[in-house]
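The complex appears here minus one protein chain, its other protein chains still in place.
Chains: A and B, in written order; residue numbering restarts at 1 for each.
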Amino acid sequence: MSAAIGMGVWRAPRWLKRHETLLAIILVIALIALGAFNDRFLTVENLLDQGRFITETGLIALPMTFVIITGGIDLSVGAIVGLCAIMLGYSWKTFGFPLPLAIVFALFVGALAGFVNGFVITRVRVPPLIMTIATLALYRGLAEGVSQAHSVRGYPDWFYFLGQGSLFGVPTQLLLLVVLIVVAGVALDRTTFGRALYAIGANETAARFSALPVDRVKLIVYTLSGLASGLAAWVLVSRVTTTRMDMGIGYELDVIAAVVLGGASIFGGSGTIWGTVIGLVMIQLLKNGLALTGVKGDATIVVIGVALILSVLIASSLQRRRD
Amino acid sequence: MSATAVASPASPLTGAWRRLASQEALLAVAIVGLAIVVGLINPRFLATRNLADILLGNAYIAVAAVGMSMVIISGNIDISVGALIGVLATVSGSLAVAGAPILVSWLVPLVLGVAVMAAQGAVVAYLRIPAIVVTLGMLSILKGGLISVTGGKWITDLPQNFHLADLSLFGVPMPVIIMVLATALAALWMRHSPRGRAIYATGGNPEAARLCGVNPQRTVLMVFALHGFFAGLASLVYATQLRVIQSTTPQGLELTIITAAVVGGVSILGGVGTVVGSTLAAILIAEITSALVFINVSPYWTDAVRGALILATVIADILRRQRRAAQGWKR
Partner (left out) sequence: MSEPWETDAAPSLAAPSLQVRDIEKTFPGVRALSGVSFDVRAGEVHALLGENGAGKSTLIKIISGVYEPDGGSILVDGRSVRFSSPVDARRAGVATIYQELLLFPELTVAENIFLGHAPLAGAGRVDWRAMRAEAERLLAALEIDDLSPDQVVGALTVGNRQRVEILRALSYDARILIMDEPTAALTEADVTRLFDVVRRLKRRGVGVVYISHRLDEIFAIADRVTVLRDGAFVGAREVAGTNAAELVQMMVGRRIDNLFPKTKAPIGAPVLEARDLVRRPLTKGVSLTVRAGEIVGLAGLVGSGRSELAQTLFGITPSESGDIRLNGGSVRIDSPETARAKGVAYVPEDRGAQGLVRPMSVLHNFSLAALGAFSHAGFIDRASERRMAEKGVARFSVKTSSVDEIAGRLSGGNQQKIVLGKWLANNPRLLILDEPTRGIDVGAKAEIHRLMGELAAEGVAILMISSELPEVLGMSDRVLVMREGRLVAEFDRAQATSEAVGAAMMGGASSAGKAA
């Protein structure tokens, strides 16, 4: 599987045996099955609605794919979402920023939070797992402290366009996500930056010895992870019309599950954006399908947890069989 | 014969003792010092009722931190314990309300806790899946499972004799007794039993441990099982103090438990730390939370303080190891 690094699905048919293709087939089957079970499922309306819900997780899953490919992990993304949501609301309501500036500020906070992660990981050499667990606690705490558990409401109407509006019949945020998916996919597949990610994940020492700017690349991916979390916060607040300090809780599970389900190895060196997208869609499908058959919202995370563990188990045993 | 013999024959491991005792001593000093400082600002902080509340209300965190310390010392991590405690508390309460014998409603969480954690430990140890992934998945299985099974219903009408935490022995409330006993027994076991020492070996240098005849896989499995037991015990202390059990998992509980372990001297990279330290740290964290209220700082800053604590401790630990490694140690 690692042999197919970024060599896009549009190459020769021998790549048909790849993880992503298998996943896509399963996805199609699942779509058909769920559609058969429930006639509300395969409607354009429903699917587009699902597209709305997928965006927040999807935005974060893109740089998370990068992070996991380099062999790292970022558990603080949910907390950064909460922090940025708070910063958006509070800089507008309490500090008096004009709303556009507040939005930019929130994005900046997200990028900064990610940058701090990346800086400590590359300079102080704290392992990513440990660093992002610690910042998970810190950023969530900051969100609580700044907000004092107060919510912010009453945004102007134009603000809701991103989260609730549509362009050409497609939910606005979904369009944003699609654009970024293409950008991320192209970056991973076709740029020197993307190639460097795979090299770092597969053999960081050799990457250094090949004069790749390893620390700079890592710093960038963690910063992007934070920035994407900030973007997701903006979309989220725009969609649910309020800012609350408990936003983003549990996002890290969905995001990591999507990336791993999509074929990225948790140990680094492999994975693609297309796989992550399929993973995202599958998870959202699962949630939607379950909801439509009456299972309550929170219970769906059980399935995601199982999916996460199973996919790592399967990937790991396949890898062992190959070695 | 040794010109620099430092230990009296009776005290074990004076060198290691001295280093760790300094962490524990530091914590004890901090606990007392903080109490004094806050007491000066707001004397009501030192009221017996308040101090008792701090201790009783957070004893369960210390109990859970005992098991978490073991897990981290062995070189792993677990973020599912918060959700597990929530589930076990609900199970316990439900059994009691459903009319089961009280002893059953107290023991089942222990057994269940061991089972769930041991399963995770087996996957980590034998299937080589990173602990973070397994426990992240389990976290959501437990959390979601709890909601879907109970529907978020609160458990009320708990029978009178359910409340183990209300009992006391020789005037000492049960939570404190359990906390002290758990800490003391675990500390003794980890210091004096070969299996306990094996945990330090496995976390300190797994290859060396293997060459010394320690089985790292079995040690990790054992550690997770023990962790499950302490989680069950913690859920008991927690649940039996409540009149109403909400069928939710306490938010951020696992982070508090991890913070207690890390601030208590357990290095996040494994191989060192004590449960006495983590218990003291749990008390300190609880004290800080209360102190913030008494000095008129919003309690909503508690988590930020906790987060800053864990970040600072982790960075300090990594820097310390690097400084030591610069002296020629390869790690």
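Of note:
Throughout what follows, a residue touches a chain if its C-beta (ideal position, glycine included) is under 8 Å from a C-beta of that chain, and two chains touch if they have at least 3 such contacts.
Source: prediction; values computed, not measured.
By the touch rule given at the top, the unshown chain touches A, B in the complete complex.
Touch with the chain that is not drawn comes from one residue among B:201, B:220, B:291 or B:318, which is B:201.
Only one residue in the set B:110, B:245 or B:272 touches the chain that does not appear here, and it is B:272. Note that of A:118, A:269, A:289 or A:305, the residue touching the chain absent from this view is A:269.
For the chain missing from the display, the contacting residue among B:59, B:72, B:87 or B:214 is B:214, taking the whole complex into account. Interface residues of chain B facing the missing partner chain: 1-7, 9-10, 12-16, 19, 192-194, 197, 200-201, 204-205, 207-209, 211-214, 267, 271-272, 324, 327-331.
Not every partner is drawn; the one left out touches chain A at residues 2-3, 5, 7, 190-193, 195-196, 198-199, 202-203, 205-213, 269-270.
One rule holds for everything that comes next: only the chains that are shown with their structure count from here on.
Averaging C-alpha coordinates per chain places the centre of chain A 31 Å away from that of chain B.
Within the complex formed with chain B, the residues of chain A that make contact are 73, 75, 120, 124-127, 129-131, 133-142, 144-145, 147-149, 246, 249-250, 252-253, 256-257, 260, 266, 295-296, 298-306, 308-309, 312-313, 316-317. Those residues of chain B that touch chain A in the complex are listed here as 77, 79, 123, 127-130, 132-134, 136-141, 143-145, 147-148, 151, 251-252, 255, 258-259, 268-269, 298, 300-308, 310-311, 314-315, 318-319, 322.
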